[in-house]
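Down below is the structure, laid out as structure tokens.
Left out: one protein chain. Kept in place: all the others.
Each chain carries a letter (A and B) given by its place in the written order, and its residues are counted from 1.
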Amino acid sequence: MARVAPSAPQIIATKGIGPGFVPFTIVLTIINVAIALAVIYLPLNFLLPQESNPASDSAVGIDALFKFMTVFGSAITIYVSGYTAYFAWVFRRRPDEAINTVGVPIHDAPKLEFWWTLLPTVLLVVLMAFTIVVWKQINFPTSAAALTMEVVAHQFNFEFRYPGLSGSLYSPQGEMHLPAGKPIKILISSGDVIHQFWVPEFRLKAAAVPGLVTELNVTPTHNGRYDIVCSEYCGVNHSIMQAQLVVEPPDKFDAWLSHERVAVAATAGQVQLAGGDAGAGKTTFTAKCSACHNAAGSYDQKIVGPGLNHLTDDPAHPKLVNGDDPSPENIAMLLVKGYQGPIGVMPNRQANGLSDADIANLVAYLISLK
Amino acid sequence: MAVESTFGQPSPLLERAAVEARYHNVDALYEETRDMRLFGFILFLLADCVLFSSFIFAYLFLRASAPTWPPVVNGTQIGRLDVAFGALNSIVLFGSGVTMHFALESWKNLKTRAFNVWIVTTTLLGIAFLLGQAHEYTSAPAGLTWSGNAFGATYFTLTGLHGFHVFAGVCYLIVLTIQANRGVYTGSKYFGLTAGTLYWHFVDVIWVLLFVLFYLW
Partner (left out) sequence: MSVTAHPIDLHEAHDHIHPAPQGFIAKYVFSIDHKVIAMQYFVTGLLFMLVGGSFAELIRLQLWNPKGTFMEYHTYNQMFTMHGTVMVWLVLIPLVTGSLGNLIMPLQIGARDVAFPWLNMLSFWLIPVSGLILFSSFFVGAPSSGWTEYPPISIQQGPGGALWSLSIIVVGISSTLTGLNFIVTIFKMRAPGMTWTRMPLFTWATFSTAILNLFATVALSAALLALFFAQVFDVPFFDAARGGSPLLYEHMFWFYSHPAVYIFILPAFGVISEILPTFARKTIFGYKMIAFSSLAIAVLGFTVWAHHMFPSGIAPWLQIPFMVLTYLIGIPTGIKIFSWMATLWGGRIQFTTPMLYATAFIGTFSFGGITGIYLACVPVDLHEHGSYFVVGHFHYVVAGGAVAAFFAGLYYWFPKATGRLLNERLGKLGFWLFFIGLTGTFLPMHWLGLEGMPRRYASYETFAKAFPDAVFWNRFESVFSFFMVASVGLIAFNIFTAIRSGRKAGNNPWGARTLEWMISSPPPYYNFKKIPIVLDRPYDFTAPLPYLNLDEEPDPYPVPSEAVLERPRVAVPVGA
């Protein structure tokens, strides 16, 4: 092909915005209105967790925000994608078109640019206001908490502590119960690494951070059984770190709590210490306690918790950390119940997986550290 | 250099360079690369500022969330750092900044002997500062260890990072002294010395911050 002499470009003009623009816009708008109506008026069961959906007072506001964003977000997506596809089709190069055709040489359009900057800004400001309203409602509950409880996350289970309960409940055997319709303050922390406490039907989660106490305020609104899932990677068994949450009417909750108080207290003082073997206790100690406690070191030689040499006969520390005398029974009680210290949490028997025999052996070993 | 230009205007840079070349032996080619290298070096120092700022942020964050400061370890509160010694060491370092300034000025005025005296003094003062820091580290208050607590973690990391920068600076000063005396730099081409001076002042400014944050506050 002979080299063709260069020629000036041919501008192909366009009448209006494009052929069929108005009908196309009408179609897009109808679709967006239909989506908006569906989002606003249909229950979102297909989109959000199905069990008693939503199940907390905060969830109502969160779902409303979600719907608001979906109405506008899907409209923007549909208009942007739709018009992009429209322009791509209408302004495609025709097969027989001359090679030197060029498009409309428009550099800017100040009025259009003004509106397409202002309108999204206004929308975002409205969204900010709506967000702050819901945020305030979640973070600053209007009524004082009827119940304050604690959740401590561990690798790889959840520990639930209730007022008046001398011990804790541990998942998976133990469940977390909450009374429906009452404002609840849940104080959350961790015994080891960062975890996260999430109940999807509540639409709420909070991190469990070692050394920090985070707060979740919620009023459960629907009775039912929910999953608590850990949603911050916490180690090898992160994917199987779940627990059960039961929301029930307040009277049933009170009955459950009283029952648990009795049950936990009953298990506390029943460990038989006779026949404990110090040798076996040493093995158990190495496996379960040496990460935090130094058996050969004095009290001040801390790893995390105090050193345990001379546990029963250290003149500088004549009592156990909880103020009790260092008798075998009191040592056993500490192992059963665990201890919340200033810098960390010593897990109780369930968290450590200590059987009665383990506790007897450990006590025998610990009192031998003289 | 011939360029077909419809503008026909000479470059102001070339014009000035031509004038200066008659009086100060300025090399236009050198001027442009020096310009780039200076800009690059300043950007490097700004990035280094971000490095220190990140660790200073860490210190401020941990200090703000600590119940007491200095922290309590095993029942006893860690003692404060020795302000007097720290101030003395600071004076040594700031003094070295002054001597470095004089070193560069001497070089610009082609006073080679004075330059050598000033830059060697700077180097020795820098080494004295490092020795002072070593003394600080070995006689730190009880309980102040790198892995002991947040105070030790931030103090040793920040001052250690700074000390590493001083050490690198001392090495650079030695190299510069050798290069200058070998004739690599001339009265009009001495970018390495400019960079070294800037770096040394940077190290001084960072120390001001660290001294205030750890010793005085």
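As a working rule, a residue touches a chain if its C-beta (ideal position, glycine included) is under 8 Å from a C-beta of that chain, and two chains touch if they have at least 3 such contacts.
None of these values were measured; they are calculated from a predicted model.
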Q | Full-complex contact with the absent chain, from A:H177, A:R203, A:H293 or A:R349 | A | A:R203
Q: Consider the whole complex, including the chain that is not shown, and state which of B:V98, B:A128 or B:A153 touches that chain.
A: B:A153
Q: Kindly note down the residues of chain A that lie in touch with the hidden chain.
A: 1, 4-12, 14, 17-18, 47-51, 58, 61-62, 65-66, 69, 73, 76-77, 80-81, 83-85, 87-88, 91-93, 97-109, 112-113, 116-117, 120-121, 124, 127-128, 131-132, 134-135, 138-139, 192-194, 196, 198, 200-201, 203-207, 209-212, 214, 227, 229-240, 242, 304, 343-344
Q: Name every residue on chain B in touch with the hidden partner chain.
A: 1, 3-7, 9, 11-14, 28-29, 32-33, 35-36, 39-40, 43-44, 46-48, 50-51, 53-55, 57-58, 61-62, 65-66, 71, 146-154, 156-157
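In this text, only the chains that are shown with their structure count from here on.
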Q. Taking each chain's centre as the mean of its CA atoms, how far is chain A from chain B in angstrom?
A. 46
